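Of the protein chains in this complex, all but one are displayed in their positions.
Chain IDs A, B and C follow the sequence of writing; residue 1 opens each chain.
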Amino acid sequence: MSATVFASSALDALGDVADGATVMIGGFGPAGQPAELVVALLEQGASGLVVVSNNAGNGEDPLARLIQHGRVAKMVCSFPRQVDSWHFDAAYRSGAVELELVPQGSLAERIRAAGAGIGAFFTPTGFGTPLAEGKEHRRIEGVDQVLEYAIHADVALVRADRADGVGNLVYRKTARNFGPIMAAAARRSVAQVRDVVPVGALDPEAVVTPGIYVDAVVELTEVTSTEVTSTAGTSTVGAVAAGTEGLV
Amino acid sequence: MSATVFASSALDALGDVADGATVMIGGFGPAGQPAELVVALLEQGASGLVVVSNNAGNGEDPLARLIQHGRVAKMVCSFPRQVDSWHFDAAYRSGAVELELVPQGSLAERIRAAGAGIGAFFTPTGFGTPLAEGKEHRRIEGVDQVLEYAIHADVALVRADRADGVGNLVYRKTARNFGPIMAAAARRSVAQVRDVVPVGALDPEAVVTPGIYVDAVVELTEVTSTEVTSTAGTSTVGAVAAGTEGLV
Amino acid sequence: MSALDTAARRSPLTRAQLAARVAADIDPGSYVNLGIGLPTLVADHLATASGIMLHTENGMLGMGPSPEPGAVDPDLVNAGKAPVTELPGASYFHQADSFAMMRGGHIDVCVLGAFQVSVSGDLANWSTGAPDAVPAVGGAMDLATGARRTVVMMSLLTKDGAPKLVERCTLPLTGVGCVSRVYTDLAVFDVGPDGAHVVETFGTTHRELEALLDLTLGPAPGRTR
Partner (left out) sequence: MSALDTAARRSPLTRAQLAARVAADIDPGSYVNLGIGLPTLVADHLATASGIMLHTENGMLGMGPSPEPGAVDPDLVNAGKAPVTELPGASYFHQADSFAMMRGGHIDVCVLGAFQVSVSGDLANWSTGAPDAVPAVGGAMDLATGARRTVVMMSLLTKDGAPKLVERCTLPLTGVGCVSRVYTDLAVFDVGPDGAHVVETFGTTHRELEALLDLTLGPAPGRTR
């Protein structure tokens, strides 16, 4: 990709997104979610979107509102059901949004495959389960494996910690999650960062996303993010938690 | 893998290698080659080895000598022919060593696949060429692709720059090359490093190979390495260089 | 096992005792993933000197316990999206690398919760099968099949008293034949191609378990029934 552009607002960085576009949105819940870029996408107005993201929004966060406002035709994700994913729940139950449920590791690897020019791969994950129904499979070296295809996107929205002047990115802790692979998988990648530093200020050995994967950067010093609950366990979500309710 | 062991010599770090074992050896030419570990492999005595390495030795370096001494039954590599690869050349022409030639990117991806639990993948590289003959292929999203399988190993020998007390590794510049993916692809991975630092001395954001992939580390402060020619161009090697000899 | 007093063996295990029992089987220096929910309790029973490193599939090795109030970092969370801390020797990586670590068989032990486990080691822990539920899977399938050793930690019976160790899972599967051991409040079982074997009982007997579960259970290895 050609040189990274530095934008003065999230909306400028976002640029044009067509109706029906496939948009990858980074983050694992609130950690690493590019909240301001998703707000810009809300403002920008594109609809009929296919959104690829691990979760389907929490509470009233921007991704949840994007779904609430009927802008998302389909979600490709691994864990849409959370304690506070009411907007997705309602849209899904009403049939307003389609869901492609993908095991998290297969989702990650399919996104990586797109960025890496790999058309498809065989993975053991999901074999023999409902999520592999209808999918091609074969036994390789004694292990049954399912064929999974690359997921490409038109636009990726990610949040990083810092960018340098050529668009190299570094992240913070577990907020790294989907950012690096999504930035590589989309035709156009947009990063919101806390800080833009001069070229040469990032250690070349520690760059996580080389600038080649980054088309636009916007510096947003005041990154809002949904509050993380401060007590371990209270935000424990989903099937396994529910499954263990009956214990002892 | 369980906790990383810190050995006092390359031979101790190497441990037992069985005859017929598949051994991955890091490095791109001399850069990143774990020379002392290959010397230890020479001493250790295993034969009938399948060696996975980008090149097949330079001059009298340890990998070249391993081939010279008849210890290698098969090489899996992308670029065995170099100006100074006389030991491999002789062994190949005499039929003493078998060669599986793999495009460099497919070699890297097949090694990564082994570490990542991916059985096989479709890649456009090599389609329609002699290196894809007899391989399964199909058209995915309009691109013809070849099915390539993971390459596993019994042992990986890599060179890193520093290790911390739990086996996390960082590399130096382009010596990183095959180290990280080979360390992940082998049942047992051994790293020679210039320096062992205390736990906590490496930035968790900049660890390249987490200690989970490293079974043994040996600190070798005096790392010998084959001299790199000091003038760009004189070590230019191989087909393309030969192909341009006729120009103007 | 050594962490449990003999009294515990004479009655069903509490959640904490069960967590201690699971922890006692984890070798020092292991790399471990603890599934969300009940398995997270195991962390409290791992000796700090054990050198055990915790993996969280959202992209970290060397995960530490919950932070002190006021020290919460929204960029540092576990797979349940709860705040955690970083221990010395930690490392961060992206999602594809994190699941490569799981799928590639590098995690020594993964401890998961379950709705059902079959005697052959099939696991059902991601879907209740309720037709109106919003489906969600997360990393459950990758965790189940990726680790070198996947064990389950659960109550042996549902709240309604139905067995969760079963001949054949009736709920949607997470993975086929992936579980090797099942730790419950009433007993520890090995499961696999040879069926279920009782390893240890807590306040019950082999015969009572067979009646409770309506299963034929083999004896622990090296024991006769």
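The criterion applied here is as follows: contacts are C-beta pairs under 8 Å (C-beta built on N, C-alpha and C of every residue); 3 or more make two chains touch, one makes a residue touch a chain.
Quick caveat, the model's predicted, so the values are computed rather than measured.
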Chain not shown, its touching partners among those shown: A, B
Of B:Gly29, B:Pro62, B:Gly119 or B:Gly167, the residue in touch with the unshown chain: B:Gly29
Candidates B:Thr4, B:Thr22, B:Gln68 or B:Asn177 - the one touching the absent chain: B:Asn177
Contacting the left-out chain in the complete assembly, out of A:Gly115, A:Gly128 or A:Gly179: A:Gly115
Identified contact with the non-displayed chain, of B:Gly20, B:Gly70, B:Gly128 or B:Pro198: B:Gly128
Of A:Asp61, A:Asp89, A:Glu148 or A:Asp164, the one touching the omitted chain in the full complex: A:Asp164
Residue numbers in chain B that touch the chain omitted from display: 28-32, 54, 78-82, 85, 88-89, 92-93, 99, 101-109, 111-112, 123-131, 144, 171-181, 208, 225-248
Chain A residues that touch the omitted chain in the full complex: 1-3, 112, 114-118, 164-166, 168, 184, 199-200, 204-205, 207, 210-213
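By definition in this document, only the chains that are shown with their structure count from here on.
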Pair of chains joined by the greatest number of C-beta pairs in contact: A-C
Euclidean distance of C-alpha centroids - chain B vs chain C, Å: 37
Chain A and chain C, separation of their C-alpha mean positions in angstrom: 28
Overlap residues in chain B, where contacts from two or more other chains coincide: 116-118, 204-205
Residues within chain C bordering two or more other chains: 86, 92-93, 96, 99-100, 102-103, 146
